[in-house]
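A selection of the complex's chains, in situ.
Naming follows writing order (A, B and C), and every chain is counted from residue 1.
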Amino acid sequence: MTHAIPVAVLGASGRMGSEAVRAIEAAEDLQLVAALGRADSLQDLVASGAQVVVDLTVPDSTEQNVAFAVEHGIHAVVGTTGWDAERLGRLGNLLDQHPGVGVLIAPNFALGSVLATAFAARAARYFESVELIELHHPDKVDAPSGTAERTAALIAEARRDAGVPASPDATRTARDGARGCDIDGVRVHSVRLRGLVAHQEVLFGGAGEQLTIRHDSFHRESFMPGVLLGVREVAGHPGLTVGLDGYLDLQA
Amino acid sequence: MTHAIPVAVLGASGRMGSEAVRAIEAAEDLQLVAALGRADSLQDLVASGAQVVVDLTVPDSTEQNVAFAVEHGIHAVVGTTGWDAERLGRLGNLLDQHPGVGVLIAPNFALGSVLATAFAARAARYFESVELIELHHPDKVDAPSGTAERTAALIAEARRDAGVPASPDATRTARDGARGCDIDGVRVHSVRLRGLVAHQEVLFGGAGEQLTIRHDSFHRESFMPGVLLGVREVAGHPGLTVGLDGYLDLQA
Amino acid sequence: MTHAIPVAVLGASGRMGSEAVRAIEAAEDLQLVAALGRADSLQDLVASGAQVVVDLTVPDSTEQNVAFAVEHGIHAVVGTTGWDAERLGRLGNLLDQHPGVGVLIAPNFALGSVLATAFAARAARYFESVELIELHHPDKVDAPSGTAERTAALIAEARRDAGVPASPDATRTARDGARGCDIDGVRVHSVRLRGLVAHQEVLFGGAGEQLTIRHDSFHRESFMPGVLLGVREVAGHPGLTVGLDGYLDLQA
C-alpha cells in the first residue's frame, strides 16, 4: 500500500473544520497530523510534517496562513472566503517563486454544486430561455445566494459569447418582484423556507423541451467529499487553482 | 342504459369551444345537440332541446347567454371570464326566480389545478413557511398568473384565520425582485420559459420537512375532464356555484 | 394566560423520545412533568400529575403503558408501532369504560406526510393514471416503505369506490422490475440514494395535465409539530383515534 498523505487542518475547532477533521480521520489514504486552532502557532504546521494543509479559518488570517504554507513547501486547500483579486494576485506571485507547490482556493466544496454550475454554463448557449431558482432556510440574510450570483453570471457570459439573445419575455403588467431579480439578463428567484438548507435549480427551456439541473445541499457534510478530493489532488496541480471544477474531469 | 344528456356549446368555433365539442362528442353519456357560434341565434339553443349549455364565448356576451339559458330552464356551465361581483349578483337574483336551474361559473376547469389550490388552502395553517412558484410560456403578458393570485390569497386567508404568523424571513440585503412579489404576505415567483405551458408549485416548509403541491398543465385539453364533470353534475346543483371545487368531493 | 398542559414522556431516552422532550420543553403552552425511561415505574406517571402522556417506547410495552394511562384518566399520544387489530380492539373496549379519556395512535407524526397521504386519497378518483415514487437513504432494509404501502392502498380503495378503472399501461416488453411493484393496482417505485432521508411523490396524470403531491422528511424533528398537535388536541377527542389526520381540519 502507498503511504497515507499527512494532512493538517487549520481552524479545526470551527464548524467546517471539525467536519474536516472527522472526514480526514475516516479516510484510509489520509493521515491527520495536526488539528490547529486560533491559539496554535503556524510552526506546529511545519513540525507536524504535513504535506497538505486545509485552511478553514477566517478571512483575516487565511492569506498569511496560505503564504506560510507555500513558503514551507506545503500544498494548501482553502475553503475560507475573502480571497479578492488583490490577494489572489499576491498569492500567484508567491507561487511563481515556489514552482512545485499547489494551492486550491475553492468558494464551494460541494461536488454536486460545482458540477451543477459547470453543466449549467455548458448548456447555456443551447436554449432559448433560462431562469434560476435558489431555495434556502429562512435565516439566510442575503438574496440571492452567492452561488446563484456566480451561476447566473457564468450562464450570461456563455450566452453572450455564443451570441444567444436574451430569454424571451412578453410580460407587460407585473407585480413588483414577481419576475425575480436580473443578473446580467438572467432572472433569479430566491425562496426562503423553513426545513430547507441550500438548494438551486437552473431551468433551461426550448421549443417543446426543458432541461433542469438541480442541486440539493442537505447538510454541511456535503462539503467533505470535495475537501478530500482537493487534498488528494492538490500536489498534482502545482500553482494556483481557483474553483474545485479545475480538478474535476468534465471532458470525458 | 340511461339516456345521454343533450348538451349545447356556445362559442363552438373558438379554441376552447372546439375542444369542448370534441370532448362532448367523444363522451358516451353526453349528446351534442348544438354547436353555436357568433352568427347563430340563441333561439337555436331552445330548438336543440339542450338540457345543459356550455358557454365558452367572450366577456361581452356571456351574461346575456347565461340569463337566456336560465330563463329557458337550461342549466349552464360557464368558462368565460368577466364575471365580477355585480354580474354574479344579478345572476344570483335571476336564479332565485328559477329554483330548479343550476349554473356553474368556473374560472378554471383543470381538475388538477382546482384540487391543487384546494389542497394548498387546507395545508396552509399547518406549516411555518409557504411560498409559491408559477411557471408559464414566455408569451404570457401578466405576472403572476391569475391562478397564483387566487391560490396565494386563499393560503393567506387560511393562515390568518388560524392565527399563523407570517413566514419567517431574515433577509436583510437583497437585489430588487429576488424575493418575489408579496400577495397578502405570501411570496410568489413567476418564471417564464420557452417550452412550458402553465405550471404551479406551492411549497410548504416546517421543521425538517417540506410539502410540495405541483400542477402541470401541458395542453388545453386538460380543461375538458373538468368541463365534462360540470356538464354531468350541474343539474344536481341548483342555484349558483362559483368554482369547480364546489362539485368535487374533497371530504372523503 | 391559560395554564400549561402537564405532559409526561415515556421512552424519553430514545431517539424520538429525546426529541419529544426537547420539543415539549420549548413549547410555552406545555409543561414537561416527567421524562421516564425503561427503569422507571409507571407509578411515577401518576405522581407527576401528567394530563397527557406521550408513549414513544417499544412494541412490547406500549399496550400496557397505554392501558395504565387510560385506567388512571391520563390521555395518551402514541407513536410506538405494533398496534395490530387485536390490540386496537382491546384498547377500544377499555376506552368504552373510561369515556372521557382520549388516545391517539399515530403511525406517522409528520404533518406534511399525513396531509400528503390524505390529499392523495382525495385526488385519486379524478385522474386516469396514478403512480407512486418513494425515495429513502440506502440503509433502509425494506422496499417499498410502510408509508408508500398505506398511501397506495388508500388510493386504490378510493378509485375502486368511485369505479375508476386501472391506470392505462400498454407495456408489452419490459425488463424485470422496470415498472415497479404493484400494490392493489398502483405501481410503486422505491429509490435508495445516499444523502436522502425519507421522501415520497404521488403522481397523478390526466389528459394534458399532471398533479404531483410530494413530501420530504429531511430530519427526525419533522415529527415534533405533529406530536405537539396531538398533545394539545387529545383531550378534545375522547375515545380512540387512529391516524393524526383524524385531528386535522381538512374540510375548510
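Convention: a residue touches a chain if its C-beta (ideal position, glycine included) is under 8 Å from a C-beta of that chain, and two chains touch if they have at least 3 such contacts.
Since we're looking at a predicted model, the values are computed, not measured.
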| item | value |
| --- | --- |
| Homo-oligomer size of the whole complex, from 3 visible chains | 4 |
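Simple rule for what comes next: only the chains that are shown with their structure count from here on.
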| item | value |
| --- | --- |
| Central subunit by CA centre of mass proxy | C |
| Fraction-based call for chain C against chain B, same above half, different below | same |
| Between chain A and its twin chain B, rotation from the CA superposition, multiple of 5 degrees | 180 |
| Interchain centroid distance [CA atoms averaged], chain A/chain C, Å | 40 |
| For chain A paired with chain B, centre-to-centre distance based on mean C-alpha positions, whole Å | 46 |
| Separation of chain B from chain C, taking each centre as the mean of its C-alpha atoms, in whole Å | 33 |
| Interface hub residues of chain A, defined as touching at least two other chains | 195-196 |
| Residues of chain A touching chain C in the complex | 195-197, 216, 218, 222 |
| Chain A residues within the chain B interface of the complex | 127-131, 133, 135, 138-144, 167-183, 187-196, 203-210 |
| Chain B residues touching chain C - in the complex, by the definition given at the top | 110-113, 115-116, 119, 121-123, 125-127, 158, 204, 206-222, 224-225, 248-252 |
